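Single-structure report; data block below.
Missing here: one protein chain of the complex. Every other protein chain is in place.
What follows is subunit A.
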């Protein structure tokens, strides 16, 4: 049971406030923000209480989504609901930010009104809600040169224009109804990979969490078929043949997915509702089919002037045709590091010392497979001792790999039936 729901910006501005039960006082928002600001540390605890008021919050899109509730309510339910609410707001407003929430507050009040009554969650299905929601979303997308970059020279199809820009899916779902928006459907395969490599180069831990997401802008879509690799297998028991089988440990599907063709042909059948849905989630741990995409060779020493020298070589082990983008390596450095001088191998890279997080961040916008980059960092650390070297590392690396999955999962085809009137565009992006 939820007493109140409110949305606060990170600066504490009230964006949305709705009291469902009228039991607790109206100053709850103030109390919450006071508690948040009184705390140090990077994020306040998920559950806080104050004189019988219990706050549960999540952070999405840089905003606080807060519910007040009673002590005996289920945290799983409330957190899931707040996440679902933010996903709904994202679906309806296009993107999730302070600005979009501010511009669409009437729509969000309407959503809240339909989704929750007297503190009880009624429905969060976008199929049901679309019949009730009347307000039009106000889109806040500024003009961007990025849109132009997809137009090829003399209208020729460039390689780039085949991949939809990542911003293509950030528009409100409702506008497709009146404004003649394109009937589009996006299928994303997203894998989060976390790999720990020991200093000796040994793979200590590897985890892949993947999901197939469908974002649907079709007003009424009847049935969709998504075909996965035929050699896709689940669980450890199955014998592996010679071919590059695609294997995952565990799979779970959205409840609307029908699996009658899954066992024989690896086809998912579903009728997507408007908005974004997680069709399938899967996990793979420890046993990656391919080598991790990067190798790092660090050398760390002190020079005669008492400076810390870090020489890093980073090799990308992807096939030469693909590339990683937005690569960022975070290297923790000793406390009290003052200044950084750097030698990087190309001008588009950058490196920066962040004293707050005590780390050097090395950014590489694009990293083609098979390449090797190197960087030399010299750090001025007063009072450098041999013990300070213990504070260097471990290095964290974050990156995106478009059109490549660690498990090798691919989408063979995407079919909609019956055929839509008019041209409908199908985008398949596999980052």
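Miscellaneous remarks
In this text, contacts are C-beta pairs under 8 Å (C-beta built on N, C-alpha and C of every residue); 3 or more make two chains touch, one makes a residue touch a chain; residues count from 1.
Throughout what follows, contacts and distances are computed from a predicted model.
For the omitted chain of this complex, the UniProt record lists the protein as "Beta-adaptin appendage C-terminal subdomain domain-containing protein", which is one of "Protein Abitram", "serine C-palmitoyltransferase", "Beta-adaptin appendage C-terminal subdomain domain-containing protein" or "U3 small nucleolar RNA-associated protein 15 homolog". Within the full complex, the residue among A:58, A:137 or A:323 touching the omitted chain is A:58. Within the complete assembly, A:45 is the residue of A:45, A:62, A:306 or A:365 that touches the hidden chain.
Subunit A residues in contact with the hidden partner, per the touch definition given at the top, are 13-17, 19, 22, 41-43, 45-47, 49, 54, 56-59, 69, 71-77, 79-83, 105-106, 109-110, 113, 117-118, 120-125, 131-132, 134-135, 192, 194, 196, 204-205, 207, 209, 211, 250, 252-253, 281, 283, 285-286, 330, 332, 335, 357-359, 385, 387-388, 390-391, 394, 396, 398.
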